[in-house]
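One structure is given here, and the rest of the page talks about it.
All protein chains but one are shown in place.
Letters are used for the chains, namely A, B and C, taken in the order the chains are written, and counting of residues starts over at 1 for each.
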Amino acid sequence: MKPVILWSDALIYLLVISLAFFFYRLRKDPQTRERWAEVFSSRLGMVTFTVIAAYIMVALLDSLHFRRALENPEGVAVEQVFYDNKVTSVFDLLTGGMGDRFERTYSAPFALISFEKENLKDAAGEDIRDYPPLRHAGQHLQDPSQRGADILSKTVTALLWGLLLSALLIGPQWLLLRRSTYPWYASWLVQGSIICGGVWVVSLSRYYHILGTDLGGADVLYQSLKGIRTGVLLGTLATLIMLPIAVTLGVMAGYFKGWVDDVVQYLYTTLSSIPGILLIAASVLLFQVYIDLNPDFFAVGMEKADAKFIALCFILGVTSWSSLCRLIRAETLKISQLGYVQAAHAFGVSHTRILGRHVLPNVVHIILITFVLDFSALVLAEAVLSYIGVGVDPSMGSWGNMINGARSELSREPTIWWTLTGAFFFMFALVLAANLFSDLVRDAFDPRTSLQRSES
Amino acid sequence: MSALKQQLAAGSVCMRVADLTVVLADSGEAIVKGISFELKAGQIFALVGESGSGKSVTSLAAMRLLPDALKISSGSVDVEGTDLFGLSEARMQEIRGRKVAMIFQNAMSALNPVQTAGAQVAETLKLHTPLRGAALRQRVVQLFTEVGIPDPEQRFGFFPHQLSGGQQQRVMIAMALACEPDVLIADEPTTALDVTIQLQVLNLIRELTRSRQLAVLLITHDMGVVKNTADEVAVMYRGELIERASVKQFFHNPQQAYSRKLIDALPDLGRFRAAAEEEPLLVLQDVKVHFPIRKGLLQRTVDYTRAVDGVSLAIGRGETFALVGESGSGKSTLGRAILNLEEIAGGEILIRGEAIQGIGRSAMLPYRKQIQVIFQNPFSSMNPRMTVGDIIAEGMISLGLALSEEARSTRIQELLERVQLGGEHARRYPHEFSGGQLQRIAIARALAVNPQLIICDEPTSALDVSIRAEVLELLAELQREFGVSYLFITHDLSIVPTLAHKVGVMQSGKLVEQGTAEQILTAPQHPYTQALLAAVPRLN
Amino acid sequence: MFAYIVRRLLYAIPILIGVNLLTFTLFFVVNSPDDMAVSQLGDKYVTPEAIENWKQKNGYDKPLFLNPDAAGLTRLTDTIFFDKSVRLFAFDFGRSESGRDITSDVATRMWPSLAVALPTFIVGIGVNICVALMVVMFHGTRLDRGAVFLFVALMSISYLFYIIGGQFLVAKTWRLVPISGFHAEGQVWKFLILPVLVGVVAGIGAGARWYRTLFLEEANQDYVRTARAKGCSELTILFRHILPNALIPILTGVVVLIPSLFMGSLLIESFFGIPGLGSYMLDAINSQDFAIVRSMVFIGSILYILGLILTDISYTWADPRVRLS
Partner (left out) sequence: MLPPLAASTRAAALLFCSLLLAACTDGPWNNPNPPAPAGLVTYQSMISPAPPKHLDPAISYASDESLILMQIYEPPMGYHFLKRPYELIPLGAEDFPEITFLNARGEAIDPDQEEVAFSRYRLTVKADARYQPHPAFAVDDSGAPRYLFSDPQQGRSFRQISDFPHSGSRAVHANDYVYAIKRLADPFNGSPMLGFMAQYIVGMEEFSARLQDVEREGWLNLDQYPMEGLAVVDERRFDITIKGRYPQFSYWLAMHFFSPIPPEVDRFFHNPGFIDRNLTLDWWPVGSGPFMMVKNDPNSEIVLERNPNFRADYYPSEGAPGDAEAGLLDDAGKRLPLVDRAVFRLEKEVLSLWTKFLQGYYDRSGETHGNTNRVFDQAFVVGPDGVELSADMAGRDIGVEPDVKPGIYYYGFNMRDPVVGGYSEEKRKLRQALQIAFDTEEYLNIFYKGNGIAAHMPIPPGIPGFVEGEAGINPYVYDWVDGEARRKSIEHAQQLLVEAGYPNGRDARTGEPLKIFIDVQSQAISNTSMNWIDRAFARIGVQVEYRPADWNRTREKLLTGNTQIYSHGWLADYPDPENFLFLLFGPESPLICKCDGANNSNYESAEYDELFRRMRVMPPGAEREAIVAEMVDLLRKDAVWLYAFYPKDIYLNNSWVYNNKRHGISKNTLKYVRIDEALREQKRAEWNQPVIWPLYAAALLVIALLLPGIIAYRRRLRATARH
C-alpha cells in the first residue's frame, strides 16, 4: 500500500489546518466568539453545521488516497513492489467496496434483475429473451419473494447497530457538553440519524444496489457519494485560491488609494466585464491543453484529473475574485477613515503595522461571509459547467457529470429516475445546509444586519 | 381653528398616561416601569433623562409605535376619554397624526429622502382631511409659512437633503401640526442642530404651543433646553419617574440628588480660568487647508473649498485653547492639519519654533511624541479587536519609548489608574466599556507618550451631561499635573469657561475672533460670537 | 452629467483593450492558428497547403502580438492582434472561421435572445418584488420564517433541475407547449412560455430573498416610523415609502443586467433550442470558433460597461440625493 497525495488532498488538508489555526487565534477575540456563539445558539445553526461537517468528513476521508500493492505473480522473482494504477481512498474502504460491485448495465433501486432484456439460455438451453438476474444484488435470497422481508430485517439490524454506534459517539459529547447552553441536542439528533443512515447504507449496499446502477452498471449511490468530495473541495478551494489575491489587492487599493486604487479597479473591471462563462471555458481548455502536452507529469490518470480539477478551482477563483476585491476595497476605505486608524497615524504607526493590526482583522468578517456564501454558489456552478463541457474531468465522479450523463434518461420509457435523484438529493442537501448556515453567519457577522436586529 | 379647539380651555388635560409599563418582548425585563403623567393644553411637559433612561420608549409607547422587540405590558394612554391601547390598529391609524402627532430627533433621517418636503406634509393632510389638489398645496404652503420656512412656494418641491438642518426640523413640525392635533410629542427635537438653530426651533415650538393650545411632551437630555422652554419637568432615571415639578421650583430646589447633578452640569459663565504663562508651544501662522473642487471632462480643479482659510493662533505651555465653532466651520480640519494628517495649502505650523508642515512620515515621528489627539467618538477611535492594553501600548511601541515588556505594562497600569480605571482593565476589550470610560482610555493612550499638546476634538459631545463633567474635570487635573496644553475643539460654548484659558471662534474657515475666555464670554465683539453666546442656556 | 458619461465611455477604451489582450492570450495559448485551421477544415485529407491557404484567407498568417521582421511601429501593427482588435473597435466583427459574417448573425440572433430574456427579466422582477413585499409585511411572523426557508430551498436547487423538470413535466408529460424550438412565423410566445416560466421560478429563491432583505433594511429606517406616526396604513407605508427607497439598491443590482439581456442565457437557449446569442456563444466555444468568441467577448464587455453607466444614470433618476460629476 502506497499513499498518494494529490494536490487537492494537500490543499484541502492545508485548508482544514489553517481554519483550525484561525479559530484557535480568534477564540481570544471576544467579539468573534460572541458572534460564533450567536450562530451556534440557534438550533438551525447546529443542525446545518452538523450536516456540513458530515459532508466535509466524507470529503476528507475521500481525500486520503493510496494505491494498493499488487501481489507478486507466481513464478516471477520480484524484489521490487509494484502498485495498482487505480487510486483508492479510505472512504472507499469504509463503503465496503460499494464501488466495486458492477452490474452489466442499468438496474432499478433494490432490483434483483437487470433493467434490460438479454438473450439467455433457459434450463433447456433454449434461447430466451428475459431480464437477467443481477450479479451483486440479492444473491443470498432463495427466491425473489423474500426480498421485502429481507430488506426490512436488514434495515432493523442496521438501525440497531447505528443506534449503538451513535450512542458510543454521542455519549462522550453528552458528558462533556450537557452543561453548555448551546442546543447540542439538535446536533446530536442529526449526528445520530446520519450515523444510522451511514450504517444502513453500508450494510444494505452489500446485498442490494440501494439507488440502482447506471448505464455502465456502476452503483449510483456510490457515485453520488463520490460526488461529495468534488463538490466540497470545489466549493472551498476555489475561494481559498482566490483569497490572497483579492484580499491583498482590495486592501491595498482601499488603503493607499491613488494610482494603486486605479490599477486595481482597472484590473477587476476588466476581468468582470468579460462574460464569465467564456473566460472559464477558454481557461479550462487552456489547462486541458497544458495537461495534454505534459502527460509525463502525472503518474496515474487520477493525478491528471486532479490537476485539471485544481485548474478549474483556480479559474473559478479568478473569475469570482473581483467581487470580493471590490467589497474589501470599500470596507478598507471606510475603516481607514475611522478614529483608530487616524489615531494610529497620529502615533506614527507604520503602514504595514496599520494594515496588519487595524485593517485586516476588521475585514475578516467580509472574507468569512464571502467564503460561506460562495460555497453553495460554486457547488451549483460545477453542475452547469459540466453541462457545458468545461467542468471537472469525467473520470472524476461529480454531480454535474452525473446530471449531464443522466439528462436523456428521463425520456426513457419506463423512466430512469434514480441517477438524477441521487445527484439531486446529495447536492440539494449540501447546498441547502450551506445556504442556511451562511445566512446565519452573515446575520451574525455583517454589521449591517446585526444593526438591524438591534433596532427591531 | 376647529370647533373642538375652542372648547379646550388652557390647562385642560389632553393626554393622560397612566402607569405605563414597557417590557422586552423576549426577556420580559422592564424598560419603562409604570410611569404616569398628563399633558395639558397650551403647556410643555419636559421629560428629562440621560440616554437609556427610557424616555424615548415612553413616547413611542404612547403612540403605539414600539418596535417588535418591545411590548406594552400594562397601563393606559387616555386621549379625550378613549384609551388608545384599547383601539384596533386600524382605528389607531386615524388617531396618529390627527389627534396625536410626533416630531423625531434627527430630521434628516426622519424625512423620506426620495419624497419632496411638500409631498410629505401633504400626505398627512390627505390621510386625515378631505383637502385635495390646489387647496391641499395651498394649505401646505400656509403651514410652511407658519413654521417659518423662507419662500415656502419654492421649498414645497425641495427634497429633504436640499434643506438645511433647521428647515428640515421645521418641515417635521409642519407635518406634525398639519392636522391640528391636540397633542404633540417632540423627541429630542433639537439635539442634532447647531446651538443657534436650536434656539430658533425651540422658540417656534413654544410659540405654537401657546397659539394653538397644544399639549406638548418634550423629550430631551439638555437641562438648558428644559429651562428655557418647558412649563413642567419630569426626570426619568432607569425607567422610572423620580421627580416631577414645575420648571421654576425644579431648578430652584430639586428634590433628588440626581436632578441636582443634572442641573449642576449647566455652565456657570461667571467663573473663568486665569490665563497661563505665555511660552508659545504651538504657533500657527496663516494656515490654509484647501480641498480641490473638480469639474468637467478631464476633472480639472476649477476651485477650492477653503476648509481652513488663513488661521493664526498660538498656544502656550500648560494652556488650554478652546476652538469654538459650529459644524463645518473647519475646526476639526485644522486639528488634523496640525497633526499633519491633512495636507496644508499655506502658512506655517511651528512647534517650539520648528516648522513641521509638509515634512515626511518619518521626519514627523519625533513631533508625534509631543502632539497627541483625542477623538470625538470614543467607540470608533478604538480598534474593537485589540485589548485596551495593546491600544495604549501601540503609541509607545511605534514611538519607541518604554521599551521593555514589563516597563510598558507597569506604565499602562499607572496610566489606567491615573484616569481612574483599575489596571486590571488592560486585558479587556473596548466594547466592554461605556463611552465615558472609553474616553478616559483615549486620554490614557494620548498621555502614554507624555506629549506636550493634546488636541481634543469634541471629546465630550458624545457623552451624557453627568459623565461629561467628570471627563472635563479629569482633563483639567491632568493639565495641572503634567502641564500639558490642550487645543480644545468644541461646538458648545457652555463648557468653555470651566477649562479654557483662551478662546477662538471659527466660522467658515476663518478665526473671526480670539482672546481670553473672559473677553470672549463677557464682551464678545463679533456678531457671530454674540449669536453663539445668546444661544447658550444659563442658570441665572 | 454629459461630461460624466463621456468620461466613463473614454474609460471604457483601456478596459476593452485589456479584455482583447486577455482573450487573445488565452485563446492562442489554447490553440495555434494551425489548430484553428484544422478544426475548421474537418478531418479528411487535410494537406499543409490547405492549412496555409485557410490561414492566409482568414488573416491568421501573421505573428500574434509582435512582428519581429517588421520595422518601427508596424512591429506592433502588422500582427493578428492589431488587425483583429482594431476592427472590433470599428464594430466590424469580420467573418467567423466558417466564413459567415458575424455582424449579421449577431443582428439576427439578438432578437430571439431578447424575446426570452426580456420577459424572464421583467416578469421575474415583478414576481420577486410582489413576493418580497408580501413577506416583508409579515416580518417576524411564522409566515416570514417559512417563506425565507422556502426561498433558500428554491435557491439550493440547481438550475439544470428546473430546466429538466420543466421540460419533462410541462412539455413532455402534459404536452402543453413545444418542448423546444423557435420560429418567427406564427405564435412565438408558444415557445417562450416554458423558458420564461423556468427562468422566473428558478430566480424566485434568490431574487425574492434579496429584495426582502433590501425592504427590511428600509423598513428599519426612521422615516418609516415618521410615516407611521402620520397615521399611514401598512400598505401605504409599504408602497409609498419603502418601495421607492428600496428601488435604489434594487436598481444597482438590476440595471447592470439590462444590456446583458442581449447576450441571452446559455443554458436556457441551448436546452430550448432558441437560436439566440447564448447558444451562439456555446457553439462557438465548442467549435473553437475564435472569431465569434472574440466578438462575443467584446460585445459582452461593452454591454457590461454600458450597464454600469446606465446604473449610475438610473441612480440620479431614482435617488434625488445623487448628482453625477
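Operating definition for what follows: a contact is a pair of C-beta atoms (placed from the backbone, for glycine too) under 8 Å apart; a residue touches a chain by one contact, two chains touch by 3 or more.
This structure is a prediction, so every number in the text was calculated from the model and none was measured.
Within the full complex, the chain left out of the display contacts the shown chains A, B, C.
Checked against the full complex, the candidates C:Ile5, C:Val123 or C:Leu243 give a single residue touching the omitted chain, namely C:Val123.
Within the full complex, the residue among C:Leu21, C:Ala50 or C:Leu257 touching the omitted chain is C:Ala50.
Mapped onto chain B, the footprint of the missing chain covers residues 64, 71-73, 84-90.
One chain of the complex is left out; on chain C, the residues touching it are 31, 35, 38-50, 53-54, 57, 98-101, 104-105, 108-109, 112, 123, 126-128, 130-131, 134-135, 137-138, 141-143, 146-147, 150-151, 154, 167, 169-183, 185-187, 189-191, 193, 196-197, 200-201, 204-205, 208, 234, 270-273, 275, 279-280, 283, 287. Not every partner is drawn; the one left out touches chain A at residues 70, 72-78, 80, 82, 84-86, 102, 104-105, 116-119, 127, 129, 214-218, 285, 288-289, 292-293, 295, 300-301, 389, 393-395, 397, 401, 405, 407-408, 411-413.
Quick note on the criterion: only the chains that are shown with their structure count from here on.
Each chain's centre was taken as the mean of its CA atoms, and the one lying most distant from chain B is A.
Summarising the inter-chain contacts, the pair of chains with the most C-beta pairs in contact is A-C.
Taking each chain's centre as the mean of its C-alpha atoms, chain A lies 28 Å from chain C.
Of all residues in chain B, those that touch two or more other chains are 68. Taken residue by residue, chain A touches two or more other chains at 455-456, whereas all remaining positions touch fewer. By the touch criterion given at the top, residues 63, 65, 68, 90, 93-98, 101-102, 104, 106, 109-115, 123-124, 127-128, 159, 161-162, 172, 175-176, 294-297, 299 of chain B touch chain C in their complex.
On chain A, the positions that touch chain B within their shared complex are 29-31, 338-340, 342-350, 353, 357-358, 361-362, 455-456. Put simply, chain C touches chain A in their complex at residues 14-15, 18-19, 22-23, 26-27, 29-31, 140, 149, 152-153, 155-161, 164, 168, 172, 213, 216-217, 220, 263, 266-267, 281-282, 285-286, 288, 293, 296-297, 300-301, 304-305.
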